[in-house]
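Okay, here's the structure, questions in a sec.
In this view, the complex is presented without one of its protein chains, the others remaining in place.
Letters A and B mark the chains as written, and numbering starts fresh at 1 in each.
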Amino acid sequence: MNTCINKIREIASKLLENGEVEKVIGFANGTIPMATSPVVINSKQDVDKLVFNSTCGLNLANYVRNQKGKVAVIAKGCDSRNIVTHIVENQVKRDQIHIIGVPCTGMINKKKIEALFGDDIIEFTEDGDTLNVKSSTREETLNKKEYLRDNCTLCMHRNPVVYDDLAGDLVQEQTLENPYPDVDRIEAMDADAKWQHFQELTQNCIRCYACRNACPLCYCPTCFVDESGPQWVGKGQNKTDVDTFHFLRAFHCAGRCTDCGACVEACPMDINVRDFTRKLNKDSFEMFGWEAGLDITKRPPLDVYSPGDPNAFIK
Amino acid sequence: MMGNLLEHMGIEKDRVHFSWISSAEATKFVDVVKEISDKVRAIGPNTKFVKDYI
Partner (left out) sequence: MKFITIDKKDWAKGIEKSRETYRLFGPVKEKNGFLIKSLDNDMLPDMEYHDSVLSAKSVLFPQSEKMMTTSLDESRDGHHIMNRADADYSPRAVIGLRPFDAKAIQLVKLNFDTKEYRDPYWCDAYEATTFVGLGINKPGFYDFSTSAGSGPFNEEGLDVLLADMDDTYLAKVLTDKGQAYMDACGFKTQADAKESQALIDVLKKEAQKNIVSRIHTDKLKEKTTLELHEAPFWDDIAFSCINCGTCTYVCPTCWCFDIQDETKQKTTSRFKNWDTCMSPLFTLHTTGHNPRDTKTQRVRQRFMHKLKYFVDKYDQGTMCVGCGRCVKSCPVNIDIREVCNLMNAYEKQE
């Protein structure tokens, strides 16, 4: 993945120079270790600002809406699937977007790495699968494969599903015997244990809505929690209101979520909100044979009626 | 899928029912409501997802 950045810059530079796109949306280096920040590049001189590494965990599909003119965007497998979802849902037109695909080998789990050290991490570098992490007291060399985010270890679409340019060689897709072990674990619990699990999960939620705002699916002009005339959900820290937000946010993603992990990446309280959406992903797959964002010609299963839809739930 | 997600979060399966009843199906309506109330009564009062204080 380290080598693809030269290719990304080369493509971006060419696109801007030829006037094929007005801007390129990508990642730039952050001001702190293990951080990159979404950035927009308007001119050829600035393409060196672009970087791509294992810390680019946000989803850039979230930045392509409402742009004037044609934009190029750097897309991992999951980003490309969300771009497909955007096109299907009429958020962006295919010919308005130039996709620079980046085959991905997974993004790192920053919180897991931080937890290894008692103090703050002051330096982070990577070379292939080797991560070098330094805190003020010690230094560790880690194997990236052991520190991937949960969604990346379970990812089966590392290569972009749609692209105009490719910034690296396609990577081998993972084959998983069971793509939903996390959902199975919760399904095996009884009702009270499940409830307890989710109560503890969202216990420290501060309702900053970073999970929602980092999500490329959440583009409603006014979110249901922000409706004020009339108001739908209480705004305080009442646990039922907090859970209502999480439950409905997840349900709005049903059949649309690509498990890109941006929600968890953004959460300041380290809450694995994917526990909600993963169940919907599993159900979509089992009930409709559906994985979101793979086909530009098909609408998500809850958007369309099909005579073959499962209907055992209805009396 | 909504019912499944509720169940996944720990709301007992028998609390949430979906049915399609035409206005001409009075007996079906009675049967469904009976079945629902029996099932919900069997689980007892719900304490989950209830805003308990103001």
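Operating definition for what follows: a contact is a pair of C-beta atoms (placed from the backbone, for glycine too) under 8 Å apart; a residue touches a chain by one contact, two chains touch by 3 or more.
Only a predicted model underlies this, so the values are computations on that prediction, with no experimental measurement involved.
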Sole residue of A:17, A:48 or A:120 that reaches the chain not shown, by the stated touch rule: A:120
Interface residues of chain A (partner: the chain not displayed): 30-32, 35-40, 58, 62-63, 118-122, 136, 204, 206-210, 212-214, 226, 228-229, 234-238, 265-271
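In this text, only the chains that are shown with their structure count from here on.
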Distance from the mean Cα position of chain B to that of chain A, given in whole angstrom: 34
Residues of chain A that touch chain B when the two form their complex: 183, 186-187, 191-198, 234, 238, 240-241, 243-244, 247, 250-251, 254-255, 276, 279-280, 283-284, 287, 302, 313-315
Complex contact set, residues of chain B against chain A: 1-13, 17-20, 32, 35, 48-53
